[in-house]
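Here it is, the structure, as structure tokens.
Missing here is one protein chain; the remaining ones are kept as they sit in the complex.
Moving on to subunit A:
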Amino acid sequence: MATTTTATTTKLWGGGKSPFNVEYGKLMMWYFLMSDAFTFGAFLISYGTIRFSTNGWPDPNEVFKSFPFAPEGVNAPLVFVSIMTFILIISSVTMVLAVHAGHNMDKKGVVKNLIWTIIGGLAFLGCQAWEWTHLHHEGAWWGSNPFLNADGTASSTNFTNYFFTITGFHGFHVFSGVIINIVMLIMTLMDKFEQRGHYLMIEKAGLYWHFVDLVWVFVFTCFYLV
């Protein structure tokens, strides 16, 4: 704790002291992310509760076994979703690198890594769009479930309802994260942060982007693996 007691006064913190030694906006981003964590947590726990209260459930390896441009009836469970997972992890890494470059006031590094992050985000959204389209063609949507339970019994629409609601909510977060990153990229290119003397804004965008990756870790596990 010895290193932390020397809080500097900033223009942003109204209390006169910065108790957490972080900028106001960053602290508020943390609080927002915490509330968002509760939203996603509520979704996933509700999904778990419904799953526990049902006798059968579709096998994810049966439902998510297709791959783009592969022939009809291909059996490639987990392959496509693992690509999506790696895209998001890599885009998270490039975002850390962008934040890191921002610390060193390295504008070129920020621009380069932000562009990679945006590309990663768009690639993930593209993958999700393909998967949703494919499932929709198979007859899956809110309120309709063409899949059977793993044991061959009739399945309820809970499965598709939760799948589309939660991945949709996550996809919307990815979408807004990409928009935020594009705004950050434009601001960097306009030298806004050079004029301010710091790239702390990139850090806040970075926190949001990592949170999106974090949520995907949970969604990926709950829907595709277990």
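Note that in this section a residue touches a chain if its C-beta (ideal position, glycine included) is under 8 Å from a C-beta of that chain, and two chains touch if they have at least 3 such contacts; residues count from 1.
What we mean here is this: contacts and distances are computed from a predicted model.
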Response to the item:
Choosing from "Cytochrome c oxidase subunit IV", "ABC transporter", "ATP-binding cassette domain-containing protein" or "NADH-quinone oxidoreductase subunit N", the absent chain's UniProt record names it "Cytochrome c oxidase subunit IV"
Worksheet item: Quick one: which of A:F67, A:W132, A:F169 or A:F218 touches the chain that's been left out?
Response: A:F218
Worksheet, complete the sentence: Of the candidates A:V63, A:L97 or A:A205, the residue in contact with the absent chain is A:L97
Practice prompt. Tell me where the left-out chain touches subunit A, residue by residue.
Written response: 1, 4, 8, 10-12, 18-23, 27, 30, 34, 37, 41-42, 45-46, 48-56, 61, 77-78, 82, 85-86, 89, 92-93, 95-97, 100, 103, 136-146, 148-149, 151-154, 157, 197-200, 203, 206-207, 210-211, 213-214, 217-218, 221, 224-226
